[in-house]
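Following this message is one structure expressed as structure tokens.
Yeah, one chain of the complex is gone here, protein chain that is, but the others are all in their spots.
Now for chain A:
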Amino acid sequence: MGTGCFLHTALLLMAQALPQLEASQYCGHLEYWNPDNKCCSSCLQRFGPPPCPDHEFVENCGLNDFGDLLTHPFRKCPPGQCNPDGAEQCSPCSSGVAASTPMGNRGRTLQRCKEKPIPPKGFCPLPSEETRAPISPVSSSLSWTTKSTSTQPSFVLISVLILVLVLLLISAVILLLPLQRHCCRHKGKTISLPSSGLVCGDPNTYTLPSLHSPSPGALEALETRTTEKVYLPPLLGKDLPGLESQPLSRLLDELEVLEELIVLLDPEPGPVGCMAYGTTRHLAARYGLPATWSTFAYSLRPSRSPLRALIEMVVAREPSASLGQLGAHLAHLGRADALRVLSKLG
């Protein structure tokens, strides 16, 4: 009795120490307060229906009146209640009648936000013979993660896709090489290739096409639709072609090389105490990311590397991105030291 009482008290104290989700002062049970628009939005319109059977929305779908997501939006039905149809709330299993929505607006004027279409039901990761949720992509930007078992087939698919892309890149390089040699026979002319920027003529000269269309706000570090020649040390000029066929995602696996690049590229100001060239910020601009994103990425330091975030972003956005493109950008930024590190992967 005494131990139980002690435990109960301890649990209560611990619960009070954590941020508590209190019911909204402005909105009903199945709505949440939007503090910026000053209106109540529907949980269903934000998260879609519960993806798994026998689950329902928690109070205000886990959001407090400041917009913080403090608890998970869904919970399992209480004992004796079911929700096989993906309704917002569970209902007694025997009756099959939907439970009535608890009283909402707490006596205040309820201003509702603009209606939005309800996202489709997401994928339910729970393994259950009762699960009949359709496997469909969720359109909402706040859909739920899937269990690791369901990601295994997609991981295999991604691996196959990457392999196919690598093979295509190799084939493209093999096919384009004779064409380039043919063009180089014309005197004094270099040709810029959109995807590789291979050397033509003087092996120490690296012709850089515009590899990426810049986004607004990134123009200060980019020279669009022009080509430049950057002198490279002979070692780096030879190693770069070896990187062309390798996906950028490889860099995320080569942790030692990545760490070295982080040490070289993340610190600000750039080399020689100058902000003009050569940091991750400028690399992000070359990849077409706005300066605002770089500001955000640098705010994550020291717990998170901006360069790692950049590489992950580029890989997610463009799976076909190659180490060769990264090398081209580093060369254009004048970071021969980083190129030397990257060439270890060649």
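In this text, a contact is a pair of C-beta atoms (placed from the backbone, for glycine too) under 8 Å apart; a residue touches a chain by one contact, two chains touch by 3 or more; residues count from 1.
Definition applied: contacts and distances are computed from a predicted model.
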Omitted chain (choose from "CHM Rab escort protein", "Insulin growth factor-like family member 3", "Probable electron transfer flavoprotein subunit beta" or "CST complex subunit STN1") - UniProt protein name: "Insulin growth factor-like family member 3"
Residue among A:65, A:254, A:312 or A:337 touching the omitted chain: A:312
Of A:28, A:49 or A:73, the residue in touch with the unshown chain: A:73
Chain A, residues in touch with the chain not shown (by the definition above): 18-19, 34, 36-37, 41, 46, 51-52, 55, 62, 66-75, 113-114, 116, 123-126, 137-147, 151, 215-217, 289-290, 292-293, 295-297, 299-300, 303-304, 309, 312-313, 315-317
